[in-house]
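What you see is the complex with one protein chain gone and the rest in place.
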Amino acid sequence: MSPRRDARKARIALTVNGEERDVVFAGYKTLLEVLREDLGLTGTKHGCELGECGACAVLVDGQPVLSCLLLAVECAGADVTTVEGLARGPALSLLQAAFADKGAAQCGYCTPGILVTAQALLERKAHPTRAEIAEALSGNLCRCTGYLQIFEAVEEAARAEPHAQGPAAGRPHVRTEAGA
Amino acid sequence: MMRAPDFRYHAARSVKDAARALKDGGPDAMLIAGGTDLVPNLKRRQQTPALLIGIRHLRELRRIRNGKGLMIGGAVRLSEVAADRKVLRHYPALARAAGLVATPQIRNMGTLGGNLCLDTRCTYYNQSYEWRQAINFCMKAPGATGGHACATPTGDAICWVATSSPRCWAVSSTDTAPALIALGARVTLVSSDGERDIPLEELYADDGMAYLTKSADEILTVVHLPPEDAAVRSTYWKLRRRGSFDFPVLGVAAAVRFGEGNTVSDARVVLGAVASHPVLVPESAELVGRRLTDDVVEAFADAAAAHAKPMDNTDLALGWRKKVARRYVAGALRELKEAHAAK
Partner (left out) sequence: MKVVGQARRRVDARAKVTGQTRFADDVVLPRMLYGKLLRSAHPHALIVEIAASAARAAPGVHLVLTGADFPTAYGIMPVSQDEHALCRGKVRYVGDPVAAVIAASEREAADALALIRVTYEPLATIASPEEALRTAEPRIQDYGEGPNLHRLAHFAFGDVEPALAGADQVFEDVFFYQGSTHLSLEQHATVAALDADGRLTLWSSTQTPHYLHRELARALDMPAHHIRVIATPNGGGFGGKSDPFNHEIVAAKAALVTGRPVKITLTREEVFYAHRGRHPVLMRLKTGVRQDGTIVAMDLETLLDGGAYGSYGPASTLYTGQLQTVTYHVPRYRFRACRAFTNKPPCGPKRGHGTPQPRFAQEVQLDKIAVALGRDPADLRLQQLAPANSVTANWLTIGSMGLKPCIERVVQGSAWRERRGQLPFGRGLGMACSSYLCGAGLPIYWNEMPHSGVQLQLDRSGRVTVFCGATEIGQGSDDVLAAIIAEVLGLETTDIKLVTGDTDLTPVDLGSYSSRVTLMMGNAAIQAAERAKAILSASAGQKLGLPAERVAFADRRVFDVENPSAGMAFQEAVVAAEVEHGTLGTTGSYRPPRSAARYRGGGVGPSVAYSYTAAVVEVEVDPATGWVRVSKVWIGHDIGRVINPVLARGQVEGGVYMGLGEALMEEQAFRRLPPRLSSALVHKIPSMLEYKSPTALEMPEVVTYFIEDPDPSGPFGAKEVGQGPLLPIAPAVANAVFDAVGVRVDQVPITPDLVLAALGAKAKGKSGRVGPEAFPAVPWPEALVVPPPWEGGNGKAINEPAKSRDALPTHHSGTAGVKV
């Protein structure tokens, strides 16, 4: 082995799940890699790294995006929410609780990306129709459930909480199953 | 995980700054806006720029403004285009096309300018470096020759879609270009040497490799839509396997202006994903002065479908795609006729 090159390191400050983070990372990395490898947030998954499955979805400034296609150097100052940021303390969010109760997570691998995407939908539209839910989640492949129990879980969460209407920005307004 | 290669990154401070950096960087520099087209290509090594110039944050590129018509910045997100009230109301073909690109998350990232400049696609090209090594590459993305692959020494000069062809047959797969060409849009191109406006159709060339006419250091900054016109109806029909993710294997954009007695006073029908460039159907002009009767629609659909030259380098059977092109053109025109009648 020859000496390792001084890999091009980059450094950015961003907000992740409400916490300010300052992170140094190999400059070629996407947000996905930095979240999983440099910030230790392995809740965000990867199924293709090419934008073809939706497993890596996170919220950036309230909008669901694919972290595998977002260069981390472009995330300076971004406000990022991952699946780890949905619960409040020990209490599951209403959406998480509905996913747990309705069988929306089988293997659970697509679940983090679907949860954040559905959370953004509910921020935007408190009581989406089945067709709107399907459309919002049409960029997230799931191979286990056939999607129907996922749809039901989103509907259940919508029933459980009257969400604030209006455009989403920043951290989602999460209510939890314990009412925390 | 697939990993991108090393690159330097410059966050442009302005369009002017980006243009200068692009010129200074020469052939090793590329712009990055939404990144949804470029980042996969970085990971698969179709492109390995030494310098990336980020323009996603530039406010001047992220505005939708009223001018003589509507002006949409090149870095406006596709989801914003699709949801814009004015676009929805006056330019429905664009709203629909933008709203059908890829997936919701990708539309939250991908930009209008990026979709217009989308790299042409081909099932021999949109593959990993290793896969392309196994076919010994193709003319659109030659690879390093090495000891590992030796399928054919001539692979780098070949288009595997049509092996005796001297050109590349990669497919124009943008949804928004057909819609915008049908609507008569123009685009502004800015370089460090100045700027120019061209009709959008002139941005494209019939070549899978050199598919854009703009020079490498020009930045697509603004899309200009003509003034709203209550007599114009427009639509976009997209054919693909699934309701999400997939690029078009056929796009039909149609914009028709209806005049006196429901006759057509102007018409532009554009086919996407049937060639290396969006195809403005020349017979569109012949619709002027006629009513969209079933006979007229069917005759036009026949003529339009003749311009569809699908190749075996996208999804779905090519003979079938050609047949469906006819149906889609007719369907799109009927939709416009009915929309006009329902006014």
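Per-chain numbering from 1; labels A and B assigned in written order.
FYI, contacts are C-beta pairs under 8 Å (C-beta built on N, C-alpha and C of every residue); 3 or more make two chains touch, one makes a residue touch a chain.
Since the structure is predicted, the reported quantities are computational estimates derived from the model, not experimental observations.
S.K.: In the whole complex, not just what's shown, which of A:A100, A:A126 or A:A160 touches the removed chain?
M.R.: A:A100
S.K.: If the hidden chain were put back, which of A:L14, A:L31, A:A78 or A:L92 would touch it?
M.R.: For the chain that is not drawn, the touching residue is A:L92.
S.K.: Of the residues in chain A, which ones touch the absent chain?
M.R.: 1-5, 7, 26, 28, 36, 40-50, 52-53, 55, 82-84, 86-87, 92, 96-97, 99-103, 105-112, 115, 133-135, 137-151
S.K.: Would you write out the residues of chain B that touch the absent chain, in ascending order?
M.R.: 1-3, 123, 126-128, 130-131, 133-136, 146-152, 154-155, 158, 160, 163, 241-246, 315-317, 319-320, 323-324, 327
One rule holds for everything that comes next: only the chains that are shown with their structure count from here on.
S.K.: How many Å are there between the centre of chain A and the centre of chain B, using C-alpha atoms for each centre?
M.R.: A distance of 29 Å separates the two centres.
S.K.: Help me check something: in the complex, which residues belonging to chain A touch chain B?
M.R.: 7-8, 10, 27-30, 32-33, 46, 49-52, 54, 57, 63-66, 68-71, 73-74, 76, 117, 135-136, 138-140
S.K.: If we count contacts the way the header does, which residues on chain B are in touch with chain A in the complex?
M.R.: It comes out as residues 1-9, 11, 32, 34-36, 39-40, 43-44, 52, 54, 56-57, 79, 102-106, 108-109, 243-245.
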